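What follows is one structure encoded as structure tokens, with my remarks underneath.
All protein chains of the complex are present and in place, except for one that has been dropped.
Each chain carries a letter (A, B and C) given by its place in the written order, and its residues are counted from 1.
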Amino acid sequence: MALDFSRPPHGVVPPLVTPLDEHGDVDRASLERLVSFQLDAGVDGLFVGGSSGEIALLDTARYRAAVEVVVGTAAGAVPVLAGAIDTGTHRVVEHARRAVELGVDAVVVTTPFYVRPGAAEIVDHFRYVHAAVDVPVVAYDIPSAVHVSLTPDVVAELADEGLVVALKDSSGDLAGFREILRRTDLPALTGSELFADTAMQVGAAGIVPGLGNVDPHGYVRLHRAAREGDHRTAAAEQERLARLFRITTVADRSRVGFTAGALGAFKAALAVRGVITHPTTNPPLRPLNDDEMRAIASVLAETGLDPVRAS
Amino acid sequence: MALDFSRPPHGVVPPLVTPLDEHGDVDRASLERLVSFQLDAGVDGLFVGGSSGEIALLDTARYRAAVEVVVGTAAGAVPVLAGAIDTGTHRVVEHARRAVELGVDAVVVTTPFYVRPGAAEIVDHFRYVHAAVDVPVVAYDIPSAVHVSLTPDVVAELADEGLVVALKDSSGDLAGFREILRRTDLPALTGSELFADTAMQVGAAGIVPGLGNVDPHGYVRLHRAAREGDHRTAAAEQERLARLFRITTVADRSRVGFTAGALGAFKAALAVRGVITHPTTNPPLRPLNDDEMRAIASVLAETGLDPVRAS
Amino acid sequence: MALDFSRPPHGVVPPLVTPLDEHGDVDRASLERLVSFQLDAGVDGLFVGGSSGEIALLDTARYRAAVEVVVGTAAGAVPVLAGAIDTGTHRVVEHARRAVELGVDAVVVTTPFYVRPGAAEIVDHFRYVHAAVDVPVVAYDIPSAVHVSLTPDVVAELADEGLVVALKDSSGDLAGFREILRRTDLPALTGSELFADTAMQVGAAGIVPGLGNVDPHGYVRLHRAAREGDHRTAAAEQERLARLFRITTVADRSRVGFTAGALGAFKAALAVRGVITHPTTNPPLRPLNDDEMRAIASVLAETGLDPVRAS
Partner (left out) sequence: MALDFSRPPHGVVPPLVTPLDEHGDVDRASLERLVSFQLDAGVDGLFVGGSSGEIALLDTARYRAAVEVVVGTAAGAVPVLAGAIDTGTHRVVEHARRAVELGVDAVVVTTPFYVRPGAAEIVDHFRYVHAAVDVPVVAYDIPSAVHVSLTPDVVAELADEGLVVALKDSSGDLAGFREILRRTDLPALTGSELFADTAMQVGAAGIVPGLGNVDPHGYVRLHRAAREGDHRTAAAEQERLARLFRITTVADRSRVGFTAGALGAFKAALAVRGVITHPTTNPPLRPLNDDEMRAIASVLAETGLDPVRAS
């Protein structure tokens, strides 16, 4: 069956973590296993270099390595999206072109940050990126990270002008998500781990769950049930995944920051499951400690997640 | 007289704008004129690639060009600091090493952002950068941009451990600034355009005013008066500079964002004064319009700023 | 049929506006008509003195008048809830006792505000109020107004200890709402006008929609469909109500604040529909102007809402 890469991103598209080795370099073997694990589970796309991929903490060499491995391992089985996430237009174009050279199918772009752009300047940002890059652009709303929102008005303008092919909405704001679905034809994927079933039911084109790194099978089941209109099954799966999401709150917040607690837990769980070798995160994130690792293992057991057999 | 570059940054250290030509590339001639204008005014250092330098909007080539021109034009007359401002440790080290290769005397580093670091991780960040970079590091507190604060506790730890040689405080929080001065011996420079005289009086080691691009002579006079204990003269100069700062509020905020209004005004005023050729800013910032340019010219006239003669 | 007032609040419970006459006093006749309009539409309870009731802008006399009229007009047909919303415990108890004397069936209480309470102090607040007041207490999460959140942890503690009989969640945070439903047996009503259907589907006990003032029939239909598992009908009704909600964005935000734009629109629409006589709001809210009134009338027409016949 020929894949239709011209179709916008849809379905389950996990934002892959970037596994590191004991020296802090990209652990290519672990990343290959992670990609295979995801493909075996039946995901519809792969997103490398997103927030869960510690994009903000990667330098050029690590970014390039991660994209290379994912594109190479996916080998055309599903589309590969890459984050081109940075503070300003020139920097974003620089990342995007690098990703395109490495063979990705689309790039994912936030509003500018550090600077404080106006609404018209946010639209201009996407105009410039759209014009400068040879693959489709996905708009990424993540106000918790960039402290600027992609409002429904701005998204409507991006959609009307054809500057982006989809939206990834990690705002947590269901009302805004529905307003965008009501006002535009833009495919909108939710970044919510916790109301993916609801998002699907109200019309999401897909799910981009960080927790999908750990349990892609769960999100694939949820997505399939939701698509088939079986809301009860989707909701039951969602409830189990919400319990699994508690791995992101085990870390002692007086010791590590929010991001280390969340991304660190994804990596820790993948290490416990045997998918990646080390739970190492990029500096300056601090590693989880043994107690926290045990707590994560315990949550995995409670939610039915066993170690993964080599495929 | 031999310059003592081992002395931490002090005095008036303007965070230079990055002039662009009509194509949006670094306008080397304008940047050279800007550096000469600052040196003629008697500044004590130059800061390239800071917030006023649109660091968040520069790609590698433009960053490199700006640093090269400033280092080359300064030619050892005063120390050159360069921003190594980015979301994570690896990225910051990448920028910092690039700047060091180009000959800067120190690098200026914020907390990580986009990610949400804990206090210990912020200290770690400076540990890593300190270890990786061959020049002194200046800590930069700018919560309006990075949405994380360098608290007095964190700064005290940075100082105690010798990880940074100075602080640039753009928090606007005078109480916190004084707490740092009380608790540490760290030289602390204020980023405030509006209470530079006060900051000097309570013990600041210097001033890093974006507005200093436009009127370095004013800040040099303010600094000299403050250092000599002539608070009345310093305050009078400060009042004039506060009136001049109104150039940052002329832009229509329904048309451009906050950053375009502020940085755009610095460049506009420098163009009006004849120091740089074009007021162009990097995408996606929008240019000021003719009415706004005229309003800026009018503020310059009211505060006694004439066009600059070629030096 | 005897009403069971011991049952916690459930179903559609509109937070009534407080109609005023041309002198700014409570317009008792309009409020009576509003209550009748709501009862005719089949609502399951009435909430007087909530955010939509301009509780923050009422003095004692107006508060008392509003509660009296609603209790008197409802005459036991449905339970009446009253807001006891204020900055601290003593003040809340003072309001709550007043409301209880006037015959309300439950009081609705937020976290303390103006002060910055810790989590344990928030629980204590509800302990004190629970002990001091003779009717059930409903916890009210509205961080947009009080700038403190009722976290799932706090709500779980309130539920475990039996301090409150229900939650009104106006946080807009569906993930948190579902976490509360998962972790407690507490009936939880949503304050969202825009995802009431979703909230019902995931297990909400009811809906407290400000927009329900204007179109109670719509929310009653939505609620009935949702309860019967007819999600398609509920969603269609929700979509129409979302279009109706655009009345809250017609006001020019450079002229009036957010609250005047939203509450003012509810009153304006009720005046257009002939339910209340004047769209007047309490000082210092500014009235909508003629253009805005016309825009509201136009939205009402587009969403199928005619003037109401006297019942």
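Operating definition for what follows: a residue touches a chain if its C-beta (ideal position, glycine included) is under 8 Å from a C-beta of that chain, and two chains touch if they have at least 3 such contacts.
Predicted model only: the values in this text are computed from it and were never measured.
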Using the contact definition given at the top, list the shown chains touched by the missing chain. B, C
So which of C:V146, C:L186 or C:V272 would be touching the chain we can't see? C:V146
Return the single residue from C:L34, C:I122, C:L150 or C:A268 that touches the missing chain. C:I122
Touch as defined at the start, partner being the missing chain; which of B:F195, B:Y219 or B:F266 qualifies? B:F195
By the contact criterion defined above, which parts of chain C meet the unshown chain? Give residue numbers in ascending order. 51, 54-60, 62, 85-91, 93-94, 112-118, 120-122, 124-125, 128, 144-147, 253-260, 282-286
Using the document's contact rule, name the residues of chain B that touch the chain not shown here. 172-175, 178-179, 182, 192, 194-195, 198, 201-202, 231, 235, 239, 242-243
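In this text, only the chains that are shown with their structure count from here on.
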Work through the pairs of chains, note which ones touch, and then classify the graph as line, ring, star, complete or other. line
Measure off the straight-line distance from the CA centroid of chain A to the CA centroid of chain C, and report it in whole Å. 37
Cα centroid separation, chain B vs chain C, in Å, comes to 49
